[in-house]
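Removed from the display is one protein chain of the complex; every other protein chain stays in position.
What follows is chain A.
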């Protein structure tokens, strides 16, 4: 298909762009296959480049022959374009609509994007399971890397290599897989070096109404327990939801069959509910006319903050079982691709200082989200402004980032990255020139030949020039477990995302610059002092021994 067929009017002059808290720009609007571009054609003025994939929905309005298109983006920005001429406006609108809702993945921008930088370190090769396993091997020999899923037939949403208990053979894995939703049998998620406890994740067991059991599944998870020790199963659903799941063939682990495990139910919402919450929250944030009462009641009604609290609480619980109770943990919900991953990845941020570095966090996202089979393409197809009937869209990953931001805010010195890094990940998960978040699983990504045909986000982010923006100047590495407060008053609205376009950030940006400045100045002084100290030491040795006190 040629994009040109979809672009009825490629260029309109005299278009006026309105953005909140920014001056209006008049210029020429151009449509290309992947971008909406507005250029003022004057020097030194900013151009707008908007990926069609970033457009969530549009609205058209007409006053006489002047048309207005309101463009609502997946990054939550809302812009307005005043277009002279009714026909031009209609053409532009229908082109944007068509280009922003292309069905075929292979028509997406990442397949056309050619980087203007040289790829030095290929992000596609950065985080391979074999490497992660080598690290594990250096700590314990209880685990092995299984190739049982090498053709993705055992579990289509799992990667080809999986870490499983050493004593469990591939045949047992296949049987356990047939007992778990989507074939997602329990696999290793995290090994806690401090005490050797582990966190595993899976999908719900298919017990059904008549209480099916699977000896291999029981054996598999029991293999992770020390003799005489009990473990915890954290089911992210309420007991009522888990009960209902039985009618559809799902269910939960029966005490009788899993005597060594204690099951705890939490109440993380299902993804369709989360999507509704996002829509309500963004609606509330975008209405500046709200009275205080109305704002607070809308914030409450969106349940967004409640979701943040519940997810963080569950992650803390998992971390607590591992670190404080010295017990191993199995986490699952229904499919094991959403709330399960939120919990396992957040628990690792709490427990493992490595996950708080940039590389470590990238590795975490690769491991616990991309390779673990979070369906990014389905979940991030639409954002808060989608008009259509929601299909599988849900802000699962955004909620995870929000939770990370909450911890980052409570421990501002414990993370190597800053808030901008999280916001950048949010943007790229929804619309990107890079291929990283395309597809729903490792299998799909392989089929799309992403690593050959597109550039990895990490190839770009990890360049020193880019990385600089994402470094937290306050970072002081520490080896501690960090316990965030989950009290409601400790959890704030993530303004950097939700109020980003609704206020000027000039003063806050200045404060950040000031902070960077203070720390850079300190480093500069340290360097000077150190070099003087060296000179002094040299002088001392040249001059012979001194009477030091």
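Worth a mention:
We adopt the following convention: a contact is a pair of C-beta atoms (placed from the backbone, for glycine too) under 8 Å apart; a residue touches a chain by one contact, two chains touch by 3 or more; residues count from 1.
Keep this in mind: contacts and distances are computed from a predicted model.
Its UniProt record calls the unshown chain "Myotubularin related protein 7b", which is the correct pick from "Peptidase S26 domain-containing protein", "6-phosphofructo-2-kinase/fructose-2,6-biphosphatase 1", "Myotubularin related protein 7b" or "Cardiotrophin-like cytokine factor 1".
The chain not shown here is touched by just one of A:226, A:239, A:273 or A:296, and that residue is A:296. Residue in contact with the omitted chain (choice from A:115, A:388 or A:488): A:488.
Interface note: of A:125, A:387, A:522 or A:541, the residue touching the hidden chain in the full complex is A:522. Touching residues on chain A toward the chain that is not drawn are 284-285, 288, 290-297, 299-300, 303, 305-306, 308-309, 410-414, 474, 476, 478, 482, 485, 487-493, 499, 502-504, 507-508, 510-511, 514-515, 518-519, 521-522, 525-526, 528-529, 532-533, 536, 539-540, 543, 546-549.
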